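Right, I'll just put the structure down here and ask away after.
For this depiction, one protein chain was excluded, whereas all remaining protein chains were kept in their positions.
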Amino acid sequence: MSDDVTIMIRDMAERVFADHCDRQVLAAAAVGQWPGALWDAVESTGLTLALVSEEGGGAALPIAAALSLVDLAAEYAAPIPLAETMIAAWLLDRAGLPVPAGPLTFASFDGSADTLVAARVPWGRQAGIVALVDGALLLLDPEIADVAPGANVAGEPRDRVTIDDVAVSGVPSPITADDMRAIGAAIRTMQIAGGLKRATDMALQYAQDRVQFGKSLSKFQAIQQNLAVLATHTAVASMAATMARAALATGRLLPDVAIAKARAGEAAGAGAAIAHQVHGAIGFTLEHDLQFLTKRLWSWRDEFGNEAEWNLVYGQRIARAGADALWPAITAGA
Amino acid sequence: MSDDVTIMIRDMAERVFADHCDRQVLAAAAVGQWPGALWDAVESTGLTLALVSEEGGGAALPIAAALSLVDLAAEYAAPIPLAETMIAAWLLDRAGLPVPAGPLTFASFDGSADTLVAARVPWGRQAGIVALVDGALLLLDPEIADVAPGANVAGEPRDRVTIDDVAVSGVPSPITADDMRAIGAAIRTMQIAGGLKRATDMALQYAQDRVQFGKSLSKFQAIQQNLAVLATHTAVASMAATMARAALATGRLLPDVAIAKARAGEAAGAGAAIAHQVHGAIGFTLEHDLQFLTKRLWSWRDEFGNEAEWNLVYGQRIARAGADALWPAITAGA
Amino acid sequence: MVDFNFQQVPSNDAMETLRQEVRDFLAVEIGDRKPAERALSWAGHDAAFSRKVGERGWLGMTWPGRYCGHERSALERYVVLEEMLTAGAPVSAHWIADRQSGPLILRVGTEEQRQRYLPGIARGEIFFCAGLSEPDTGSDLASARTRAVETDAGWVVNGTKIWNTNGHRSHYMILFCRTDAPSSDARHSGFSQFIVDMSLPGIEVRPILDMAGEHHLNEIHFSDALLPKDALLGPKGSGWQQVISELAHERSGPERFLSSFPLLVELARALGDSPSAHAAASLGRLAGQVAVLRQMSLSVAGMLQRGEDPTVAAAIVKDLGAVLEQEVIEVARLLVATEPDLTGQDFAASLATTLLASPSFSLRGGAREILRGIIARGLNLR
Partner (left out) sequence: MVDFNFQQVPSNDAMETLRQEVRDFLAVEIGDRKPAERALSWAGHDAAFSRKVGERGWLGMTWPGRYCGHERSALERYVVLEEMLTAGAPVSAHWIADRQSGPLILRVGTEEQRQRYLPGIARGEIFFCAGLSEPDTGSDLASARTRAVETDAGWVVNGTKIWNTNGHRSHYMILFCRTDAPSSDARHSGFSQFIVDMSLPGIEVRPILDMAGEHHLNEIHFSDALLPKDALLGPKGSGWQQVISELAHERSGPERFLSSFPLLVELARALGDSPSAHAAASLGRLAGQVAVLRQMSLSVAGMLQRGEDPTVAAAIVKDLGAVLEQEVIEVARLLVATEPDLTGQDFAASLATTLLASPSFSLRGGAREILRGIIARGLNLR
């Protein structure tokens, strides 16, 4: 049943992305323009509330099915906070808070008693911010937030948000700051899988279309071997995304999210490099679509923790458990 | 002039190695048999004393020329302590001590006041040991040394030597224990270069001779690309060996020996893996000569410090000097 | 379009109960094995151990009960395999029979052949080897020249096989050879396979020592060896198809990425419970690679269970696995500054054993270029 739901919502979403994520929209978004038409189309499908309970006004879809949209949006490099909105709405709903319309994002705030800061908040300037402050969860009043715009190398907004501590109060949060970071890592893992899949498809297509020395690039053994390795990275990222989705669904985030983000992050860099190698000079230009994907891969692999951070988290767990617990830990997913 | 000397002594040595380093000799040595005929033939050329002064009975050859024999011996996997003997003789001579006939080796001893130990001494059981003990250099009396035999994975003797501290006395040493380790690292670097060169030659020959799917292996693009990478590793190791030789010649061991051993060590493992890949199953057998070389490469890269150790030595130097001194340090070789 | 469809395979109670049984069994049977022995991985040969595994019902696990199989799922079989491999159990004696020969006989053998061989395999009493490669074939199996000629008395075999594992201690061989000349348009035609009793006259087994000096491999010469008529396995001329589908199975198991797992365990032991951040992250990285690859490999087992073609997915697992197995060695040796030493302490000995086996990691199941060629074919590039 869950598979049917997945296919249905993916079809629905894919039509919207295919209609709206053209080169012009992506190029404009990369220099800071909000893709309003795309957002409106996505929101009108109701998919942004897929994880929200029916009482909360949502579709209450199974997590694994709903989050399969995250990969898909990444395949189209959709420049909107779809994953962030789905997660933020889910957090609000689980905490018993109402879910507003419009784009949402989430962030954990840190700092002194006076001033709390969240760095590199995705779409902090456009989205309602579901904030974790001192163990409390709340939807931030935009009036009290000071937003300094920033961006990742793909031009996706990553803003610095500052608030006055005394001004906020929320409900006790069911999740911790560590959980929030792991949830962020999980969605970036899924995005990497989607981005790599599309970059691989593009490289395959290019190699088949492009003729050199009288034959298609794809007929050169060295290129075939490179493409096989690229596909292998994509397969790893895809498996990692599946693991990350399953971890969100069970609610037991570690260790699988740590494993998944680290593996996907490594695949992202290696895969992006091969995709560019296969494309040659054309892939290096602003007018080619490959750069929309590879810049995102280079950003996503570092956001919410790079490979070193998550490898360390997992490595310390298994070191503490001891050598003879290593294999049991792997089979238990613990 | 130095080039002429190099060519002359290499020719002389190569005849000896070619005559004596056959499969039987190498196989017997790998299970602990001393290749007496090979040793005698090498010693009779006088090359073991190449670095000893004329007053000391040696040939007083330039260091770079004399040590070019180290690579060459490694190409033939010559199972004798030629490099160790040359260096040990040179150490004795520089310290004003007489140089005995027969194989020599060198080791730095450590331990408590009562018992001093040197682990994994090359050919400790067969060779006279030039020992560094408490800042003093001496030729160890074999009567007072307790030798526990050991071996590296190529079957080259690496013995544990224990002595009674009070029983020894020597002359003040011109070199420290750190120097001795760096000298050892330098000769292993040269050996790696020679071993990789021969392994590469063997892979090239095999790829040209072996026919599959109706054509020579060397005509498959994927194999060509692998062989190109193998040759590249060999070129790096060869450059590293040249740097190590130059460092011994100037007497300024660091940082070049640290750089060279680390680079050669990395090339050794990567190169050995490709040589085996190209050879396929045949290279995995005891009756094929490739294993004489690859087992040595796997041993030599770890002896006298692996890549991690020497990278750390160099890295700490440049970190202490600061970012803006990085490039000046590289151009000054400092 | 790239779509390899690796699905996560959830575990179930049957699998986890079985897992615990295997662990308990191994604790008793090989609890005292040293790390260097465990590092031999599936090269460790112990006929008595194999019989005990058979007694427990862990051979021929998926086969029908009428052949003394145990009618369990491919995933339960997977559990047994991975537990054996990660513990470094000596599975070599029964390995080929259980993994390749038995399933092949079950699929294409006559009823009489099934009755004759499968029960013994499932009991861990009959061991098989394979006769595929020849001195001049390399990866090009279709150039094999060993030939079986049909006579009134039976099949007369002449030729030489090489890189045969365990021929000197196996009861039977599945022999791949020519029975007809290739047709002009298909050089893959004209091959057949036979079940060869290794005790027959005219079969000479000569040892090939591997670079560690161990005897696992052989060169096997057939000189007018006479096989009975009923030695033919499956229809005459179907040898190529049999081997190709067998190779796909051979590439899919957990043995394709777990060869150096015992060394990883020793690495964790050597690092202790509070390693440096770098050592911990390196350990986490390797263990994470194992964890993801295991999911992918389980997914392949799931495809087999559903009767899907796992060729490309299996090649991906194998290619990644060979890289990982190699990487474990390189990471381990730099984190623990110990020279590899066959007669040394646990870590040094485990490192040396794994290192000397390492060239075989990228050989077994196909050289790297071949595997990547299979993946490329799955991408419709060739």
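Residue numbering begins at 1 within each chain, and the chains themselves are lettered A, B and C in the order written.
One rule holds in what follows: a residue touches a chain if its C-beta (ideal position, glycine included) is under 8 Å from a C-beta of that chain, and two chains touch if they have at least 3 such contacts.
All of these numbers come straight from a predicted model, not from anything done at the bench.
Touching the missing chain, out of B:101, B:144 or B:229, is residue B:229.
Here one chain is not drawn; of B:31, B:113 or B:323, the residue touching it is B:323. Contact with the chain that does not appear here is found for just one residue of B:68, B:218, B:277 or B:299, B:218.
The missing chain, though absent from the display, is touched by one residue of B:120, B:263 or B:279; that residue is B:263.
Along chain C, the points of touch with the absent chain fall at residues 276-278. Interface with the hidden chain, as seen from chain B, comprises residues 197, 200-201, 204, 207-208, 218-219, 221, 224-225, 227-229, 231-232, 234-236, 238-240, 242-243, 246, 255-256, 258-260, 262-263, 307-308, 310-320, 322-324, 326-327, 329-331, 333. The chain not displayed touches chain A at residues 120, 150-153, 158, 210-213, 217, 220, 222-223, 269, 273, 276-277, 280-281, 283-287, 291, 294-295, 298-299, 302-303, 305-309.
Throughout what follows, only the chains that are shown with their structure count from here on.
A separation of 38 Å divides the Cα centre of chain B from that of chain C. Between chain A and chain B the centroid-to-centroid distance comes to 51 Å (mean Cα coordinates, whole Å). Touching two or more other chains at once are residues 369, 372 of chain C.
Shared contact sites, meaning residues of chain B that touch two or more other chains, fall at 220, 222.
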